[in-house]
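All remarks here apply to the structure that follows.
Of the protein chains in this complex, one is absent; all others appear in place.
Just so it is clear, A, B and C label the chains in written order, and each chain counts residues from 1 on its own.
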Amino acid sequence: MTLPRYAYLGPAGTFTEAALRVMAPEGTAEHLPMVDVPSALGAVRSGEADYAVVAIENSVEGGVTATLDTLAEGEPLVILGEVVLSISFELVARPGTRIEDVARVSAHSHGLNQCRRWIAENLPGALQVPASSNAAAAVALADGSAEFDAALAPPGIGESLGLEVLVSGVSDRASSMTRFVRIGRPGELPEPTGADKTTLVVHLPSDRSGALLQMLEQFSARGVNLSRIESRPRGDRPGEYSFSMDAMGHVAEARVAEALIGLKRTCPVVLFLGSYPAFHGEVTPVEPETTDESFAEATAWVAALRDGRA
Amino acid sequence: MTLPRYAYLGPAGTFTEAALRVMAPEGTAEHLPMVDVPSALGAVRSGEADYAVVAIENSVEGGVTATLDTLAEGEPLVILGEVVLSISFELVARPGTRIEDVARVSAHSHGLNQCRRWIAENLPGALQVPASSNAAAAVALADGSAEFDAALAPPGIGESLGLEVLVSGVSDRASSMTRFVRIGRPGELPEPTGADKTTLVVHLPSDRSGALLQMLEQFSARGVNLSRIESRPRGDRPGEYSFSMDAMGHVAEARVAEALIGLKRTCPVVLFLGSYPAFHGEVTPVEPETTDESFAEATAWVAALRDGRA
Amino acid sequence: MTLPRYAYLGPAGTFTEAALRVMAPEGTAEHLPMVDVPSALGAVRSGEADYAVVAIENSVEGGVTATLDTLAEGEPLVILGEVVLSISFELVARPGTRIEDVARVSAHSHGLNQCRRWIAENLPGALQVPASSNAAAAVALADGSAEFDAALAPPGIGESLGLEVLVSGVSDRASSMTRFVRIGRPGELPEPTGADKTTLVVHLPSDRSGALLQMLEQFSARGVNLSRIESRPRGDRPGEYSFSMDAMGHVAEARVAEALIGLKRTCPVVLFLGSYPAFHGEVTPVEPETTDESFAEATAWVAALRDGRA
Partner (left out) sequence: MTLPRYAYLGPAGTFTEAALRVMAPEGTAEHLPMVDVPSALGAVRSGEADYAVVAIENSVEGGVTATLDTLAEGEPLVILGEVVLSISFELVARPGTRIEDVARVSAHSHGLNQCRRWIAENLPGALQVPASSNAAAAVALADGSAEFDAALAPPGIGESLGLEVLVSGVSDRASSMTRFVRIGRPGELPEPTGADKTTLVVHLPSDRSGALLQMLEQFSARGVNLSRIESRPRGDRPGEYSFSMDAMGHVAEARVAEALIGLKRTCPVVLFLGSYPAFHGEVTPVEPETTDESFAEATAWVAALRDGRA
């Protein structure tokens, strides 16, 4: 039996790998570590991998920008699922090290940023040494090549390398949630669950004032809410913007389909990046006037009017 | 051959009859004068007439309110066409009467209102005598039963009665246009011409603030403009309102059909009172994003997304 | 002591006089009957009267159109108060007449319309004879000049003329409410009560699509609801419309004042026709974000920002 192949931002031990393990546990999938997000997505486009797992929001490693930009350019890819992980680190060191001995601490620069206040309070005066990845700093400690005394590492990796965990649950925010998505090629649309997201990239018509508001009215006129919106400057057109958005609903639902029809008519570019179950699993409330039944009844009524049957 | 039967607000000589003659000239139709607007519409509902012609906007006779209310209640009726007439009167009198002899002038009270400033300037001090219709005053002059010296009458009626036209083109406004509509039973939907109107009656959900704005967004999200809107207090529910509206477009057009689907979903009552050619004949401008082609393409795109083909 | 002088649509006995007696009982005011609505309003403009009382919505006599048009043109007038009356008629006749004897019935044509179903059910086959006013028909019965057997008259007038009331409470609708307003010259702005209306006439910019929606957003952005809106074709500009509206609130309230500032900036014509207590007396709900305090705090915050104090 051939296992599905998953590309991800490696090496083993990253938070992305932790997300991957939630989505496709070892034994059920082949894991392919990649050096960066574009490589992971490129592997799906080329067929080298079946899926990729990458961070898309609030990342402490890899690049959200890289994810959004790489999705938006080139052969179509779609999001098939998501997980949201609470990100916290372990302070790990060689056995025998005490926390008061830590004069230099290392992690990926995103990880150092993420833990900045904790470091200031718990390791005052410690020198921060950026590493090329969150896992790499721990590896360097383990193999003796480190020029620092401790590392902030994703949970589990320190123990697996024979290091000592001095502190666990290190994070500046009580809940620093990072969102990861599973990406694949179009053709496989997850079934609607009632608790779904639809991710889109939209370019606005440039010659129209109030264009953003008019774009959002396409959603509100059908009772569709957004859970995320981000403007991104367009590299190819200075002064113009594209918008990356998550709508609460599935394209198989009439209200989302109608909103997309409205966008497609009125915006020069609309990219569909997938409809998939939301990790939180809370069913999206749907008003009586935006149910599929309501759309079907109203559509039948207008069809009757057109035939003179009303 | 049986001619189509047209009910209208009589007697012969009213402005409504003038509108009728534009829509269905004598020889092509049987004309059935009625005592009021509800009777004219009732004759269509009962099958006594095939069509009715009644004033629906800016009337100087009959009642716009009566028209709107009677259309909205009872068996469905639809508007099949409209004409807009420039209303002006003739000051008519028995032969030999001079304008300086006119001490008392008569017309329907709406007609007297309509010409009020003209009377003040041209017949200063004249007593105004309300008559039961604009035609009736002229008839009374002709048959000698009048207790007044002159009448303001629709054009033509004075001459046909052997009266003298002292002044023609009497009106307070340079262009006091009145709009008349042809009403029939559902089943016959006029072909779209590109210059059409769709007349609707809508009740708003009462428990929602901003309900009027949300209702209008159903039009604006599809690029449909309104040429008329009137709130009408609902007799059955004090404090609630219904809205009578003309949208610029035909239900056979996708943008109008989509707006109606949106209304039907979100408003407790939506009455369709017809799609028909606008009298002015000016083609409604349609933006590229609201053409039928644009709707068809966008709908096909979403259908492909749902099948995983995008 | 000089009593205030009130012009109204006469003669005595009309529904308008009934409204007048509610607003300014005899003994507290001098009542000046006028032949029509424009005359009543003209009397205020000329100084002949201090106030006028006229119907403005759902009238069974006088003309709503005449009221709206006459208010909108000429020297400014403002609405100072309103009453809403439940309109019903009495069927009156000369003593000794029985209802089964009534072969011909008279009233103003609006009154006949208003009671049309009642007549069809209770006086089947009776001929309807339009009179020049609802009171006039009863007067003609009393003085013996009537060519009909009974009249539909406002309550009380029949008895005062020595006629017999055959049926009272005649009306086609359980509650056919008519709204009357008290008009005066600017200078006297009623105190806000919390249950107020502000009446406006607005012309839309003609060269802008979605202009109606944008106009209404000026209200919704400040949480102001409308209780009435009517488009009126502009006699001077065919194809353009003015809008007559009642907003729920008083210009002395910040949310209404801000909405008016928005209208004034964006619409070519904005006529203020008064802020006055609503007859229903139900306090308009005001959201926390649209209270006067909320506006004052937010305005102070922005003033501080501008001074670099934030």
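The rule is short, and it goes like this: contacts are C-beta pairs under 8 Å (C-beta built on N, C-alpha and C of every residue); 3 or more make two chains touch, one makes a residue touch a chain.
Values in this document were obtained by computation on a predicted structure and should not be read as measured data.
Shown chains touched by the undisplayed chain in the intact complex: A, C. Across the interface with the omitted chain, subunit A contributes residues 35-38, 57-58, 63-66, 109-110, 112-113, 116, 128-133, 173-177, 209-210, 212-213, 216-217, 219-220, 223, 225-233, 235-236, 238-239, 241, 243, 280. In the full complex, subunit C touches the hidden chain at residues 76, 186-189, 217-218, 220-222, 251-252, 257-258, 260-262, 264-266, 272, 289-290, 294-295, 297-299, 301-302, 305-310.
FYI, only the chains that are shown with their structure count from here on.
Here the spacing of subunit A and subunit B, counted between their Cα centres, is 58 Å. The distance from the centre of subunit B to the centre of subunit C, with each centre set as the mean of the Cα atoms, comes to 23 Å.
Residue positions of subunit A touching 2 or more other chains: none.
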